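The following block contains the structure, expressed as structure tokens.
Below, a portion of the complex is reproduced, with chain positions unchanged.
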Amino acid sequence: MALPLNPLLDERMIRDLLVVVDLAGTFVFAISGAMLGVRRKLDFFGVMALSFAASSAGGIARDLLIGSVPPAAISDWRYFTVAMAAGLSIFFWYSPISRQRTAILVFDAAGLALFAVAGAEKALAFGLNPLTAALLGMLTGIGGGITRDLLVARTPAVLRDDLYAVAALAGALLVVTGHLLDWQVLPTAIAAALLCFGLRLAAIRRGWRLPVARSAEEDKEDV
Amino acid sequence: MALPLNPLLDERMIRDLLVVVDLAGTFVFAISGAMLGVRRKLDFFGVMALSFAASSAGGIARDLLIGSVPPAAISDWRYFTVAMAAGLSIFFWYSPISRQRTAILVFDAAGLALFAVAGAEKALAFGLNPLTAALLGMLTGIGGGITRDLLVARTPAVLRDDLYAVAALAGALLVVTGHLLDWQVLPTAIAAALLCFGLRLAAIRRGWRLPVARSAEEDKEDV
């Protein structure tokens, strides 16, 4: 990693920052999981389980894939506590919170940016190659939402929706590019998070979507 | 671990006991998987696959998360054999077995208790912290049922149903509490299994359920 000024200070600061960023992302994603749980009329445990899954499945998948076990999301009690706090908030104050549609979208975009950057940084720190690190950053960002959707048996929104995964990938790619070109870590991470966050918000506001392929024969069963 | 009398004897005995308990739990959960497979008209392989998934996915998830690879469920042929035996029984004698509704519920509760206790013990033995060990005990108990339900594309029953996960969590928490307070391992494990088993049966008989949150806007799509 590029640590040109004061390696030790920089490294410790980055680790602390990663934790704060991770916990903030954990909270907003847990909110999205809990809201889906309430809408699907899951019981108290179901809402809590979706909170935890939405907030932690991406990071757990990343940690399993890079061999960092037990994953931080289950070995560090702070992640669990934050996810439960988010789940409880939604369980008791669903209506007032769910009316804040814009706020929720903005927070979700922030969570995506935070997780994509933190995921790519951690993969690089574990010595993975740049392409893999970028993909794992994206997976960290979108894995929670995919698991959340699968748990209520629906096709994950990220596979059919507007620019979501692409924003995460863009942020993760900037982190990796900075790593390859020996840029300073902290400014690169901030720029990458802003890139992902901005792309995601622009996609929401302007209705940017990825193209869909044309298929002559629709609704047929697969091979 | 608390081994106040004869450490070696106690440790070996506990390990043997864990295996017996695990195999018994494997059998009853495989039964539940196979029954769902038959009901959904899966073919012979599908029924066997659901037997194996229902009986082993919880333990496999736990073993992956604590870094115990290859997981016992696939490296120890006894688990596979027991799951296949249960699947074959159901495939050939579905009707007579499925009429034993009460017996099946009682056995399932027993499996839940056995897995929750064994899962928490194994997580503690791998040096995980108490909170994580309790959660992994619960996951070991409910993971098989979640995977079984996801494989037939339905929302896992444990997320919407009566006191199921909570019973597993209660048992796992008692194991962890005993560990923290240096109680003897075997009596604690038995008490924990009975607690989980009793809670689950009481929940079935009395229709205990967890609360569901009120949501003003229903059936809307998520963020």
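To keep things simple, chains are lettered A and B as they appear, and every chain counts its residues starting from 1.
As a working rule, contacts are C-beta pairs under 8 Å (C-beta built on N, C-alpha and C of every residue); 3 or more make two chains touch, one makes a residue touch a chain.
Worth saying up front: this structure is predicted, and the values here are computed from it rather than measured.
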Of the identical chains, 2 are shown. What's the total across the complete complex as given in this file?
3
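Definition applied: only the chains that are shown with their structure count from here on.
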Give, as an integer number of Å, the spacing between the C-alpha centres of subunit B and subunit A.
29
In their shared complex, at which residues does subunit B touch subunit A?
64-67, 128-129, 131-132, 135-136, 146, 150, 153-156, 158-161, 164-166, 209-220, 222-223
Please name which positions on subunit A make contact with subunit B in the complex.
32, 35-47, 49-50, 60, 64, 69-71, 74-75, 77, 80, 90-92, 94-95, 98, 101, 104-105, 108, 149-153, 157
